[in-house]
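In this view, the complex is presented without one of its protein chains, the others remaining in place.
So, chain A:
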Amino acid sequence: MKIKIDGNYYEGNLGETLLELAIRNNIDIPNLCHKSGLIGQGRCRLCMVEVTEGTKTKIVSSCVFPIKNGIEVSTSTENIIKIRKDIIMLLLLRTPNNEYIKSLAEEYNVVPPTRFVDVNSKENCILCGLCVKACESMGTNAISLVNRGTTKAVSTPYDDASKDCIGCGACADVCPTNNIKLVDKNNERNIWNKKFNLVPCSRCGKYYTTEQAINYVNKKLNTNEEPLCDSCKRKIIGEKFKESCQNIY
């Protein structure tokens, strides 16, 4: 189907969201709670765009909006830019000392009303929910969004060390504001109030992941692979690729 975005036509796939289509075509729509591979959430509201369908124009969050044939999209009208700036301002009021949000504010020329800024704030979580989505996708479900309103937060059940957490660190990996503290020290990992022993890479010997994570993946995939760190894994794949290429030519 044909979708018009900012005057140009793009070919959309059935079931795709507007944001996915935009990302595929290198159209810039800012977003914080989206990550390819994880289903859209509509939390951060930064990806709001204007959609015209027939005679009706509405403002939608592109990360959850299913594309339809014949719609026209504007990604940067005056109103959309105002909404984006306001949302960044609100996030900045929540996490005034977070480097990432500060850089975003700078990029969009947002200056918060100083009277309402808590200069001593240590808050870094913008409640985008990506960590929860990542944990959910792993199948572990160790963390969740808890409470509501101003007390909403991400946590393990009762803030205790979760028996389901395997210390894989997927949550920390997807966090846009670097809020989740994953500390690797003395061959030990500390995350979500839980301690894990780290396992060395069978090639380079670097301590890189937890025993629980390896067991979990092996069990889930019904395999028994040797523990390999990311860079060794990449190296091996590269070598295999090179070999197969040599066989062809």
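By definition in this document, a residue touches a chain if its C-beta (ideal position, glycine included) is under 8 Å from a C-beta of that chain, and two chains touch if they have at least 3 such contacts; residues count from 1.
Basically, contacts and distances are computed from a predicted model.
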Chain not displayed: protein name in its UniProt record ("Heme exporter protein B", "4-amino-4-deoxy-L-arabinose transferase", "Peptide ABC transporter substrate-binding protein" or "NADH-quinone oxidoreductase subunit F"): "NADH-quinone oxidoreductase subunit F"
Per the touch definition above, residue among A:Phe65, A:Trp192 or A:Tyr208 touching the missing chain: A:Phe65
Identified contact with the non-displayed chain, of A:Arg148, A:Lys163 or A:Lys185: A:Arg148
For chain A, residues in touch with the removed chain: 42-46, 48, 59-61, 64-66, 79, 82-83, 86-87, 90-91, 93-94, 113, 115-116, 126-127, 129, 144-145, 147-152
